[in-house]
Structures are given as structure tokens and as C-alpha cells.
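Every protein chain but one is kept in place in this view of the complex.
Think of it as A and B in the order they're written, each chain with its own count starting at 1.
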Amino acid sequence: MVPVRYNLRNLRVRWVTTLMTSLFTGLLVCASVLVFGLVDGLMRTFTVSADEQKLIFLRKGSDNETSSDIMRETADKLTNLDGIAIDPATGRPMASAETVTIQTKPRRGDTLSVNLIIRGLSESGRSLRPAFRIVQGRELRSGTNEAITSPSIAARFQNCGLGETLDINGTPFQIVGLFEASGSTAESEVWVDSNQLALARRSRAESCSVVIAQAANRAARDAIVERIKSDDDEFKDLEVKDEKQYFESQIAVIATIRKIGYGLAVFLSIGAMFGAANTMYSAVASRSREIGTMRALGFSRRSILASFLFESVVLCLIGGVLGCMATLPLNGLSSGTQNPMMFSEVTFAFHFGPRVLLQGVMLATIMGLVGGLAPAVRAVRLTIIQALRER
Amino acid sequence: MSDTNDQPVVVVRELHKEFHRDQLTIPVLIGTNLEVHAGEFLALMGPSGSGKTTLLNLIAGLDRPTDGTIHVAGEDLGSMSESALARWRSRHVGFIFQLYNLIPVLTAFENVELPLLLTHLNRRERADHVRTALEVVGLADRVDHYPRQLSGGQEQRVAIARAIVNDPTLLVADEPTGDLDAKSAREILDLLCRLNKDFGKTIIMVTHDPHAAERAGTLVHLEKGVLVDSPASPATPQSVQA
Partner (left out) sequence: MKLLRYIFRNVMRNKLRSLLTVMAIWMCLMLMTFLYGYLASMEAWGKEADKYNRVVVMNKQGFDGLVPEKMLSEVREIKGVVAAVPFSWFGGRYGDGSQFFAQFGTDPEQVFKVWAEYKIPADQLEAFKNDRQACVVDRELAERLGLKIGDRVRLQGTYYNFNLDLKLVGVYDPPETTLSLFYNVKYLDEGLRATAGGRGAGNCGTIFFKGASADIIPKLCSQIDQHYESSETPTNTQTEKAFSQMFVKMQGNIQNFILFIAVFVTISLTLVAANGMAMSMRERTTEIAVLKAIGFQSGRVLTLMLGESVVIASIGGVLGVGAGRGVYALVHWAAPMIVQTSRMPWPVMAWGLVISAAIGLASGIVPAVLAARLSVVDGLRRIV
């Protein structure tokens, strides 16, 4: 219908306006994409591992690890349950009794302290984390006051760097290694030997917070879940969730944050839409005679309307694509914030993947469509005669 | 394309057109009747406000009458919907405006090509038609120029090329020389005459310039919405009824 080059060349001719409109569209898209990337990064931390065969045993009624406690004997029985996979390397069940505590520790460059998760676990715990590996230093030795943590925590918290000493309940623990675990929640924690943690806390080693175990297969998983549900005498105080279910509640909170993020993007977009509409109204007004001419020649109202809509979309897309590209350098930048469910710090990395970028492009397109609609309608509103009479 | 010479291409019967401004109703055409034959070059003259441009617009399908009928090449314009009219115009009418109305961001070639985009011709066919049209108007060497790089006379010639490129039934021209200097005006009128004599194009031209009117074959006058008789020079005396 109306040739594309008509619109593109008009954008070029009014380059100052085109530039300014693209810039403000781009900035607002960029801001929105940053929010999307933050939320996506947060979400990934909790969905990296969502294994339905990985089971988390908690005290009944507690929402998460930090508020749960399980008696040692019960924990031992759990680790030896039928159906738990055996680690081929060690011949022992892939189950780990772990104690989780929250300590207030200062961040680097800050005087006030925030909550940090300290987890006491035995060697078997490693195999239960996705792709756990030591990236700097070495693994801690059990029975010693050594600790390992993630590079992110080491960078952000005082006394958590490689070689530094972290005080846990008055007992010094030396950081001997840094680990990664695919960006999962493990990377928001400091790990120590579970017995040493119990000693440091001067708490009774007769209980732990949680037991995590890997079921051998689907059937085994279902059987174990049934058993716990059935309120068996031994396990009547317990409930079990698989990893997917466990993180669901955390994800629910992030889903709320995501909604807020979308709300923010909507507001920003509406602002941009008004700006884009302004530009397009001006374009339509100055091209009234051209529009009349094209309609006289036989171009339908619809084709001209579509043409101006197209121009509006291209205008916003220029900015939108630039705005999306501007976020790329921040991809992978790690940061931390409060995890409201665990009441402690969670580490995440901004993630600007294809999906988030696509959302940014779609946002720009919608800005162009909605912002350009009224001006495009105005373009074809006049009769041909009226349009031809303009300036 | 054209009918036999005795069947009029354009038949206008009892045409009424009113305009509304605020509360007032202004009648512009009152019971106009007109016939234009194929191959005719008709000049429509009259003082401003006489309704000559209005009549032209109605015949060209750019506007709708308040009452009366218009038939062009046998088709009743009044029965067509807006989109049908648009399609009809693209096939049957070529427009020549006083202010040329070329699209500033398109080259001469692209401007002439515009009406062809509404047809099913492929790119090569379109290019052929465009080049032919530009040759006819004598601008084959200005194909890639933008309107701002052309003189007024050249712009009007491009406009004329655009008007003929689709081989329309009718050419309508509204004050085609109104914005031109004497020399360019003459050239344009020469071109129009050639199109009429050598190519047999039917042309209806609105003008208030007597020099332009001279060049036409038939002359009619509109006064206060009413056609009045006027002796034409040279060719066929056209009889019209008020």
C-alpha cells in the first residue's frame, strides 16, 4: 500500500524530532527493561534448581528452613529412609541434615548490618546443590572452623573474603574457599561444618533445621511423600516438600515484585506514549496535503492510517532497541537484596536474556501503536477536500 | 479505453451541492447539467465562489453531491461507497493540482509511481510505465530528483506524468498554471493540448486565466452556481442548460 520509504524518509527529514522521540522512548524502555532484568535475575536464583525428586523435610507448620527444627534422631532416620538415592562416589545416602541460622553481619562499605544465612552441613550436602564446585581456594575440612562461601557474598560482606575470618557467635571461622552453584540460593550463604556450627552456637546438637535428600526415582519420591503425609508415629511432626514446591512460596513473592515492576513499566510507557503521540500529531498536521493527495489518488483511509501507525511504531522501536541494547553491559551484574521470606540477604544477578529483551521490544511496539493511534486516526479524519485545502 | 465519440464520458444531471458553515447553508451548485464527450478538452471558468472547483471535485469523485446524479464512463458515482470511489478514482481519474501536490520525500520517479502501487503490476512493469510517462512530459532525465530540486514548471510536469501513468478515463486539472510564470504556464498548456490531441485524453480544466481557457476546445462558464451559455472558440459549441 503506502510505500514504507515514505515513512522512513519522513523520519529522516525531521531528524531532530525523530532523535528526541527515540531518545526518550529509549530511556523509558531501558528503565523498564532494567526492572524486568532485575526480576528475572531474582527469579532465576530460585528456579535454577526445581527438582521434583529433591525433598526438603521441615517441621510441620514452619514456612522455611530458618523457622524449622528437627530432632537429631528423626533426622538420622530420614537420611536412612528407603528410596533415597545412594551416591555412587561415596556409597552413602544422598541426604543431608543441615542447620540454618541467620546472623547479622556488616556489608562492605557500610556500618549497619544485615541478615546473612549461615548453613552448617556435612559433606553430603554438596551433591545436593546444582553443579556445586569450588572456584577459588579449597573445600573446608570437616571438624575444623573453616568456612566457604560464594564470590558474591565474599565481595559484598565484610570478613567474608578468601582468607578472612568471620565471627560466628564468638567463634572465628576462616574462609578457605569460594564456591559456585549455578547461581542458586546456595550462593547467598556461608557454609560451615554442621558440628562446628552447633558448637559455636552453644546449642544442643540434638536438633537440626532441615533435612534435604535426593529420591532415587519418581516412585521412591512418591512413596516417601506418602509416608510422611500418613502421620506415621516417627514422622508426625514433619512435613515434606519437593524443591519445586518449596521455592514456590518464594517465587510467589517475586511474582508480586514482578507485577509491581510491570506496573512501573506501564506508567513509564504511558508517559512515553503521550510524548510519541505529540510527535505524530505534529507530523500528521504538517503533512495534511500529502495525505489528501494520496487519498485523491485512491489510497484508502485504512492504508494511510496503517502507514502512520507504522511510522509511529518504527519511531518508538528505534528508541526501544537502543534502550534494550543499553542494558546489555549490565547483564550478569550481581547484587543483593532482602529476601522477605527468609528474612535474609539473597544474591542475584541481573539477567537480560532474550525473553526480557523481547519484552522491551514489545513494550516499544505497544508504545508506538497506542501512542500513534489517535494521530493516525486524525490523519484520515478530514475529507479529501479539507485535507487538500490545508496550508 | 474511451467510448465512441457520441456517448458522453461524463453526464451530470440536476446537480445540487450545498455547504454548511455554522448555522448557514450555502448553495454552491443549483441544478447543474453538463455533458463531456470523450476526447474533449473542456475549460470551466467563472469568478471565485462560482462553484467551478466544486463541480470538478464532484465529477472526479472527491466529494458527494447534495442532490442529482453523476455518471462517468457509464458508472453512477452516487451509488459507490467511499472505498469503491477510492478504487474507482485510482483507475479512472488523473489529478493535476495548482500546487502540484507532489510528495516531498519521494523522487520524481517515486511520485509518478504512486498510483501504480494500487494496481497489480510488478516492479518492472511499473518502472516501464513510469519511464514512459516521464518521457511523454519530457522529464526522462530528472527521474531521481526530489521536488525541491525541480522548478515549478518541472514539478507540474511530474504531476502530469503521475496523472497519466495509469491511463485514466479522465484528466482533471484545477488551475494547473495558477502558480507558474508565463513561460512555464505556456509549456504546461502545450503539454495538455498534446495529451488531448495526440493521445485523445479527455480533460476538464478549471481556470480563471483566459489564456489557458483559449487553449481548450470547449468553454463553459459558471456563475453563482449556474452554468451559462458561452460561445466557445474554436471547435464545437457546447450547449448547456441552466
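Brief remarks follow.
Throughout what follows, contacts are C-beta pairs under 8 Å (C-beta built on N, C-alpha and C of every residue); 3 or more make two chains touch, one makes a residue touch a chain.
Note that the structure is a prediction, hence the values are computed from the model and not measured.
The undisplayed chain touches these shown chains across the complete complex, A. In the complete complex, the hidden chain is touched by one of A:8, A:102 or A:377, namely A:102.
Touch with the chain omitted from the figure is made, among A:170, A:329 or A:354, by A:170.
Annotation: of A:124, A:279, A:293 or A:307, A:279 touches the absent chain (contact as defined above).
Within the entire complex, the positions of chain A that touch the omitted partner chain are 16-17, 20-21, 23-24, 27-28, 30-31, 34-35, 38, 59, 61-63, 66-67, 69, 101-104, 110, 112-115, 168-170, 202, 207, 237, 264, 267-268, 270-272, 274-275, 277-279, 281-282, 335-338, 343, 345.
FYI, only the chains that are shown with their structure count from here on.
The residues of chain A lying in touch with chain B in their complex are 1-3, 5-6, 9-10, 13, 289-290, 292-301, 383-385, 388. Residue ranges on chain B touching chain A, taken from their complex, read 57, 60, 62-63, 82-83, 86-91, 95, 97, 99, 101, 103-106, 110, 114-115, 117-118, 162.
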